[in-house]
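The complex appears here without one of its protein chains, the remainder shown in place.
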Amino acid sequence: MAKDSITIRMPALGGQGAVTAAHIAATAADTVGYYAISNPFFGAEKRMAPSESYTRIGVVPIYDRGEVVYPDIVMIYHPQVITMGKSYTMPFYAGIKENGLVIINSEFDLLSEADKKHLDALNVKVLTKDFTKFAVEIAGTELATNMAMLGALFGAIGTVSKPAIEEGIKDRFLKKYTASGGTATLDSVIEKKFKKKQDLIAKNLETASAAYDLVANWAKEVDLQAFLPEATGNMD
Amino acid sequence: MSLDIYKINKEFRDIMPQDILDLEDNASWGDPNRGIHDLQEKKELIEEHSLCAGCPEAAALRYILAAFPKPEDTIVVNSTGCTSLMFPHIALHTVHSLFGNQNAVATGIKRVLDWRFPDKVKDVVVLAGDGATIDIGLDYTLQSFFRQENITTICFDNEVYANTGGQESGSTPLGQVFKMAPKGKVFEKVPMWELAVTSGCHYSAKLTVSAPKKVAKVIKEAIYIARHVGPTYVQLYTPCILEIGLDAHEGLGEMKEQDKDRFADFRFVSEDGQALLDQKKEEGLL
Partner (left out) sequence: MKTQNEETNWSGQKIVSADYMLFEAPRTKHFMTGSEVVKEAIKRCTVDASVSYPITPQSEAAHLIGELWAEGYVGTYFRGENEFGVMSEVAGCAMAGARVVTTTSGPGTLRAMENFPMWSGTRIPVQLILMARGINSPLTIQPDNLEVTFMLETGCMIWYAENVQELFDMTIAGFIVAEQPDVHVPIVTVCDGFFVSHNRESVMLPADDIALPRYDSYKAPLPPIDAEMPPGRFLRDPFVMKSNYISYATHASWQWEIRSAVARSVPYAKHYLQGLVHTTGDLDANIALVTCGTASMQAKEAQRELGKMGIKSKVVKIRSIRPFPDAELLAAVEGVEHVFVPEFNVVGWLEKEVRTSLYNKCTSTNIIGRPRVAGGMTMPAEAIIKEVLENVNKGGN
């Protein structure tokens, strides 16, 4: 069932770090030898307003760009994406492909019966978990929610290792990084929360790692099929 | 005739959303003494907004819309920036044109409305950010003052180009570090409220939006003077909490601090402007 490439759509709210998550995901995938690309899709950057980003990972060069209209994986970073329609697509899983995966950060089950029926028919698996609470418990801040989501993503994919995720996180937070004006401002806010950058990275890793394990187990339980073959190298 | 444009055909009332029904049944039209007190009970003229949670611009707009003496005959002209995100949700005829041309468009609108409706009051108000008013639109802002256009210009000053990610603007204070000024701004905050005076405004005010009733009073004064005398200018401090690293609930505190600093009250009223205000006070409108 593994494919050449998969597409991931991450609807979130402004300020949650979905753009960062997409970037780290692509970087991590690139590190283990996949072809990968990330792109954000924000309009004006506004806290709590819809914000979406996308990652494409594959064993072949990726030429597609822009929004992911037909995702394999949809990751909902905040319940309001569903409950308040803060999503660029309606319903939030519009376009999802067969055998896909939906990960929802929520304490409560937000799917209607119609949603479940539709997703079942496509053999799409759904994982609903309060990843914000998870992040607060491990890293002590809501801002690590995106790290938990990242760990969950790779736990489900299975073929991107934890060291690669670590590379992605380090790359993002240690190097000089330019994404957007609003992101840069938020960076300085989160840096104030941690005495040293190393603490920040350690906590992020811990959160991602724990989420990785949790979801890897879940994937076995629900018999989630592999999304991608092992990476074969992307140096050509 | 103007208020009729908010009347719903009675055949359609049962399918209309509540906010449209409220606009007809419970908004504060037709009362020049409407104001902040209406915010509790009357339908507001702004339905929602997609600005950051806690943005002072949203609060400021609510006060301003509550303060218009004749909202049913007020046209608001906007420009690109964070303020634009609120405009699709305002229950009036409004315009968003190009970045910086707001005072030029407003000029055309006001002159034609006066020509087409010589016996009616039509207030034209410009509402734009500091980038639009003071940088890219400076030419058109000042020229509309020179020409003595009967327009109220309101500047939402957050001292930065917020919508594009936080770049320095002419209104940024000296030394402040923002994008495109990584070593800090090298020239002083442009004193637009003073330029307004020397350019021909009959009323120029600078204040924060920490006190809603004060804001409402200033807006009414500015609009009445623009209606009968000449151009007026109001510069409001509406800080960008995101770009200065504050949380959603910290905007009010920041404004209260600035009440004593850069945004300590400034008022200028020309002789003719003052005469008009005195007259309006006598009429019980101020």
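Here the chain labels run A and B in written order, and each chain numbers its own residues starting at 1.
The rule is simple: contacts are C-beta pairs under 8 Å (C-beta built on N, C-alpha and C of every residue); 3 or more make two chains touch, one makes a residue touch a chain.
This one's a predicted model, so the numbers in the text were calculated from it and none came from an experiment.
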Absent-chain contact - pick from B:97, B:164, B:258 or B:274: B:97
Per the touch definition above, residue among B:28, B:107 or B:208 touching the missing chain: B:107
Contact with the hidden chain (one of B:57, B:73, B:135 or B:157): B:73
Absent-chain interface as seen on chain B, which is shown: 1-2, 4-6, 23, 47, 50, 72-75, 77, 84-85, 87-98, 101, 104-117, 122, 139-140, 143, 147
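Here is the rule we go by: only the chains that are shown with their structure count from here on.
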Chain B-touching residues of chain A, taken from the complex the two chains share: 14, 44-49, 180-182, 184-186, 188-189
Touch list for chain B against partner chain A, complex: 50-54, 82, 85, 163-167, 179, 242-243, 245, 248
